[in-house]
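For this view, one protein chain was removed and the others were kept in their places.
Let's look at chain A:
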């Protein structure tokens, strides 16, 4: 007994020094002998610092070193704008803008005689009940705030300004009293809690929609009773036979769900011009039931609808979907091949067929998982793609029967307003809504380890996401976006954001020179006239 008390302190001391030393020695020889990394062979142990620092770089940059305007896909400020709109239903800032005014960019042309708030064509008759945060006191180390009930104005469009999909072309057209909705996000890509919060929040806000993503309609999409747009991708999830064929029976069943207001056939997605891959271990019983696939089996979906290789095939399919479902049918595209699009629009005019709406996904659009080469360089960004489609439809005089939905980082009212001016009727947002349910841009959506339980189906990680708190942020965010659109419209001198046009926009370059935002197609043609055709040169 006496011996133990005598030697114990020095034994503890000894091991606490010797053990780390032994561990370091072990790591040293391990680094020294491995063949993978040159830096570790030359600088054992010390070289590890490089890897550790590289690993925590994104976090350090995001929180400590990056400028408020730096950072992709969203800068710190853009992120904060979204979060604040959700928490406080407010978009006010002090002292002035932090935008870099030296840079090239679109600006909204304000009029000298803006519209008064009493002149705006608004519908605030039905108030929205929600919760917002109120800051009591903010100090260096803490912020005291409380959550309280609030009744807010919904900022709906008037009935006569409502955007109608499939008007006069199907049995149940979809009337939408707001211009902002949720872009495609499947259950599986996002967890059940995130989808539930989104569904409930959007339903409470009203005048909006929720795109199910190609993963089909889950109970979580239905949880809040929001209006749904069901997406049909090449994998045909939710509308297929077990053999992988399109199932009209399953489709009819889906079209009879009251919340489903429209269908969207997905030809391409901005960041993902490729087929999907769903790992067998992710195919749970539930996912299998929703997607109509076999549990536990890996599914590879093709990068296009195998059965349709021409526009007339595709349009026949769309016609049939509309006929059977009775609801508007649109399609989602990424713009790249302008000649092919022109052909498409011509066929639409000549055959009097085609989609009721076209969702144009800018190449800057997000995704849970894709390949870098496709995300970065395939397809055109939204502010180029959108006016091209808008102009083509106008050129062939069918713009009135096709509505345009734009997406691609349009997470704040000013960006959304510019897209409306560029020809969009409606705006799709995905990542903005993810941020409103708690996304912190950790950029690990493809790993199922989302630290805030948004882009993961892991039940443990999801316990962090409280549906009843986040749902109100969704409501506030979408309402705040609509309010912001009316703000911009008033400044531009029109009484509704539905009236924003190309003439309300202007483009300023880094030299301070401005250019009008005129016809994109004419620009291309003029440039082509001046240019020498590469094909006229000898072959390489």
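To be clear about the criterion, a contact is a pair of C-beta atoms (placed from the backbone, for glycine too) under 8 Å apart; a residue touches a chain by one contact, two chains touch by 3 or more; residues count from 1.
As a working rule, contacts and distances are computed from a predicted model.
A.B. asks: When one chain of this assembly is omitted, its UniProt record names it as which of these: "ATP-binding cassette domain-containing protein", "Cytochrome c oxidase subunit 1", "NAD-dependent epimerase" or "ABC transporter permease"?
C.D. replies: When "ATP-binding cassette domain-containing protein", "Cytochrome c oxidase subunit 1", "NAD-dependent epimerase" or "ABC transporter permease" are compared with UniProt, the left-out chain turns out to be "NAD-dependent epimerase".
A.B. asks: Given that one chain is not shown, which residue among A:41, A:61, A:121 or A:289 touches it?
C.D. replies: In the complete complex, the chain left out is touched by residue A:121.
A.B. asks: Quick one: say which of A:54, A:136 or A:149 touches the chain that got left out.
C.D. replies: A:149
A.B. asks: Among A:15, A:110 or A:129, which one is in touch with the chain left out?
C.D. replies: Answer from the full complex: A:129 touches the omitted chain.
A.B. asks: On chain A, where is the contact patch with the chain that was removed from view?
C.D. replies: Missing-chain contacts on chain A: residues 116-125, 127, 129, 148-152, 158, 495.
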